[in-house]
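The other protein chains are all here in position, but one chain of the complex has been omitted.
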Amino acid sequence: MKLFLRIWFVATLAVLARGLYVALFVVPADADQGNIQRIFYYHLPSAILGLIFPYLNFAASVAYLALRRGNPLAALRADAFALATAEITILFTTIGLATGILWARPVWGIWWTWDARLTSFLLLWLLYVSYMMVRRFSSTGQTHTLAAVLSVFAAIDVPIVFMSIRWWRTQHPSPVFGGGQGSGLDHSMLPAVWWNLAAWAMWGVFLAAARYRLERLHQQQQMDAALAATEATA
Amino acid sequence: MTPAAKLTGVSKLYGSFAALRNVTLELPAGRCFMVLGPNGAGKSTLLRTLAGLIRPTLGQIEVLGTTPDDACSRIGYMSHATMLYDELSALENLRYYERLYFPALPVAASRAAAALTSVGLDPALTRPVGDYSQGMRQRASMARALLSDPELLLLDEPFSNLDTSGTAQMIALLDEIHRAPRAADAPARTIVLTTHQPQLAESIVHTVITLRSGAVESVEERAR
Partner (left out) sequence: MTYLRTVLHHLAKDLRLESRSRDALNGMLFFSLLVVVLFSISFDPTRAVSREITGGILWTAILFSTTTALNQSWTRELRHHSLDAQRLAPAPASALLLGKALANFLLVTILEVVLALIFIVFYNVNVLGNAWLLLLVLPLGTWSLVMNGTFFAALSLRTRSRELMLPLLLFPVSIPALLAMVQATQSILTADSDPTLWIKLLAGYCIVFTLVCLMLFSTVLAAE
């Protein structure tokens, strides 16, 4: 596992470097926006990954809730995975929001707009920050269950937010940044998109795996300490 | 005869802290058990595990022949917290809980008043429980635990907060409850109580279990 992680890390760095090079030097600048548009190659992967990881977290949370009675050890692994993916979700949504805001201002003249995509993305960020707060503020033993419950709420809420604001904006249109996801992209720009998408996806996987390992080690340590205490009287 | 409770290798872990460590016990039905130990020994944790309020992290537990959850209507639990609503009278409290156990019970068949009388409280008292003295509150809580005529009665520190006469009354009450005949074919009642004042319950107890740091230190039979 350790070796595989190391190899993956090196490969990720390579792809990240390639992606950076392609994004900054290879693909042409945007006809309308100029070089500022290049931030898009960071914004897009963050936005996409920021939507994938929360659903991984949701799957892990459901797994935890289902397994915790029958197979507590597997449930613990599910919880470690849930924690890792939650943290990565916050990472990517933060970057996605920040890059989006930085991009919007010079190009469209406004920092923010309440359209469906941005609002649900912001909500995702809010929900996962509150998820981490629940994990931090709850007492040992209850943390996993409460966080898992919250994850279920988040998973149901985000699509509902998206739809509701889409409807709202059909009645009261407001500026929508960037049009469709790839609408303004010329074919010549696609390599930057793919390289960076791959790079950041690999980076996300690496971080999640490393975090997962860290949490598993922590869990193992706790179990060992507790078992040692119980064995003392066997 | 099915034992009242059977624990095999039960441990309860909170992070790296073990509240119960490898507890293996069999409690035969119909007897009175006292669990002793200093503060933090795991007495309350053990009782809560028997009641089904805590799930063991490791090991198996069987209460009244089944899981604590399935046996919940046959278990009565009393702790230092009364679990009653201060704003309601004792009778109102008991009628409320009774309907949770027997939802279809007609008002006339309510046993709430009888439960209060059996612990020496007047069911006609309309004062809210919040105004009761400590001893009365404890007795009302006992009545609540007895509502479903439980086979297994779990009492966590029933003598704490009581003065000498209150304690004597509680002991007499417990003795009476233990001896009181149940319905014709109903199994005998088992009582498990915890305290860190062993001399108080000596007269009514069959077996003394001592816990230390979450583990069973000794199990002693007493001649009664």
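Each chain carries a letter (A and B) given by its place in the written order, and its residues are counted from 1.
Note that contacts are C-beta pairs under 8 Å (C-beta built on N, C-alpha and C of every residue); 3 or more make two chains touch, one makes a residue touch a chain.
Owing to the predicted nature of the structure, the values given are computational and were not obtained by experimental measurement.
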{"item": "Of A:V10, A:L73, A:V149 or A:L214, the one touching the omitted chain in the full complex", "value": "A:V149"}
{"item": "Hidden partner chain, touching residue among A:A74, A:V134, A:V205 or A:M223", "value": "A:V134"}
{"item": "Candidate in contact with the missing chain, chosen from B:S11, B:T82, B:S110 or B:T190", "value": "B:T82"}
{"item": "Residues of chain A (touch criterion as defined above) contacting the omitted chain", "value": "65, 119, 123, 126-127, 130, 133-134, 137-139, 141-142, 145-146, 149-150, 152-154, 156-157, 160-161, 163-165, 167-168, 171"}
{"item": "Interface residues of chain B (partner: the chain not displayed)", "value": "51-55, 72-73, 75, 77, 79, 81-88, 92, 96-97, 99-101, 103-104, 128, 144"}
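Simple rule for what comes next: only the chains that are shown with their structure count from here on.
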{"item": "Gap in Å, rounded to a whole number, between the CA centres of chain B and chain A", "value": "49"}
{"item": "Chain A residues within the chain B interface of the complex", "value": "72, 140-141, 221-223, 225-226, 229-234"}
{"item": "Chain B residues touching chain A - in the complex, by the definition given at the top", "value": "11, 13-18, 21-22, 57-58, 214-216"}
